[in-house]
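Of the protein chains in this complex, one is absent; all others appear in place.
To keep things simple, chains are lettered A and B as they appear, and every chain counts its residues starting from 1.
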């Protein structure tokens, strides 16, 4: 159980400072670390905790080596190195290959014998489940869908007909991939449903958070490229394309046919309007509304911070007069005298 | 498989321009159409693709007939006509009537013999399931609930006790109808739960997107009238009423006891406060907060667009001074000299 620092240093390419025989068996925070734990320092904000840590070892930047009171594994990217070591110290529980007797697998499905099909999972006809894939309890994989090797569907995940998920993906509970997009044609005050005949294609190494939904395309497919990381409760509309290695935080909604570039960072509760495109390497801060295309990398914002309610309301009331205020300012600048203000322009 | 243009023209009331014997078997986009596909042009934005399309036929407005290089089905509402034809070319897979052996149906439930109950579906006592209704895998229909004829619950849908769903509805995976509304009475710094004794009534031809939640009423019912269309991840609070043929996009939240009129269009991530009413034919743009009643049809907005972060922050800092700025403007207009500004009014 656990590993010595010598083993970890070799395995993860770190310079070891301290006793190579020290053994760590689990991870901890700097503040609450015990001698058998490994911890890390990646955020300067927490560096005050370094001096008093009781950890068995700390993964940290070489420049901080001198301030570390316990053994250290030095890495130029301590957070990523910590992540890899943590995965080794806390391995996922082994999953037994095979089908739970209370799973429902259609005879016309192709399930790799090394895959695991959990209790109450439903695998419909023409589905393909790859080697070592895990279909957790209560998951439903509809006809013609495909799940790649080493991909895990945690529990109560629904993959609708024909969607494909790549290798080494992780879909958390409640995820829905491939439900119909919101396609409606107006006709005489009512709506005609527009059949959603496309599907969803998800690349390798994609992670999708709990209760996130990804709609199938209207005609062509909705696409998540490799390495995309989605947090919980994100809504991805039909025919959206999300570029490789883009990460999106919880509660964000992406309207139909939006295209998002590679390596973007979209914070939580962002709204992205439909039929626009965002280029590679864009950062969008929390709760921002993106209503037109962004073609220059950089950071974009659009949300206001909380203020005391009375203050905020007073300013918000003025916002409703802002165009009028600007016109009044212009008049003054032009030397105009102060004529009677139009109603509503002033608030005593 | 498929249909000739002659058949489609007759069946869907279009004027046919071109060879009536051409046969189409599926739909495609203008850009990627093959000779065996049908496509459409409804958005002027895409008209540049018309000239080069290789489609078997295009559904389009008669005014564009001359610019169409391939056969055309002319319709005054090409999108709705396309939608109807697409539904014919891409029929839903046939569902076998009857109960899957691994479904759990209470003996006191009334399930029409033409209905389909999928694997791991649970139908509790006193439930009524109408003709040709489909209860997909993993769905739970609690005691006393009713599902109308031809309604489909895709998978992992939960209908709580006593809710009623009309005919020809479509509920996507993860939908929850009839969970308790958020009713809490404060008492001595704690909360007393207020029993939610109402239910939910959903009219005919309603579609509800994946992971959308609709709470049961506190005393009387939450109501969705006929033809309402809800996208994914919408939250509908207790005792809300949504008028017929209103469509609401993903991520929108509607607080308790709000009433929304007929034929409204509510965009995504909109927030609607409780105990207010919105009249018929109102359009609300994305991410808007509706905090008071709207009694005049029209379009309403309240969200800001993304800007470069540095610019947005500079303007947002000024917003926090906006009331003060307005007062300073007034002073100037009144010919006042510039007294020392109160702290915080200026930002060099």
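We adopt the following convention: a contact is a pair of C-beta atoms (placed from the backbone, for glycine too) under 8 Å apart; a residue touches a chain by one contact, two chains touch by 3 or more.
None of the values given here were measured: they were computed from a predicted structure.
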*asked:* Touching the hidden chain in the complete assembly: which of A:155, A:185, A:202 or A:258 does that?
replied: A:155
*For chain A, which residues touch the unseen chain?*
26-29, 32, 42, 45, 77, 79-80, 82-84, 86-87, 90, 93, 100, 102, 118-120, 136-138, 154-156, 170, 172-174, 207, 209-211, 227, 229, 231-233, 245, 247, 249-251, 263, 268-269, 286-287, 303-310, 312-313, 316, 319-323, 325-326, 329-330, 332-335
*asked:* On chain B, where is the contact patch with the chain that was removed from view?
replied: 102, 104, 120, 122, 138, 140, 142-143, 156, 158, 160-161, 174, 176, 179-180, 182-187, 189-195, 197, 211, 213, 215, 219-220, 233, 235, 237, 251, 253, 255, 269, 271, 273, 275, 283-285, 288-292, 294, 298-305, 307, 311, 314-315, 317-319, 321-322, 325, 328-329, 332, 338, 346-347
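Basically, only the chains that are shown with their structure count from here on.
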*Which integer distance in Å separates the CA centroid of chain A from that of chain B?*
24
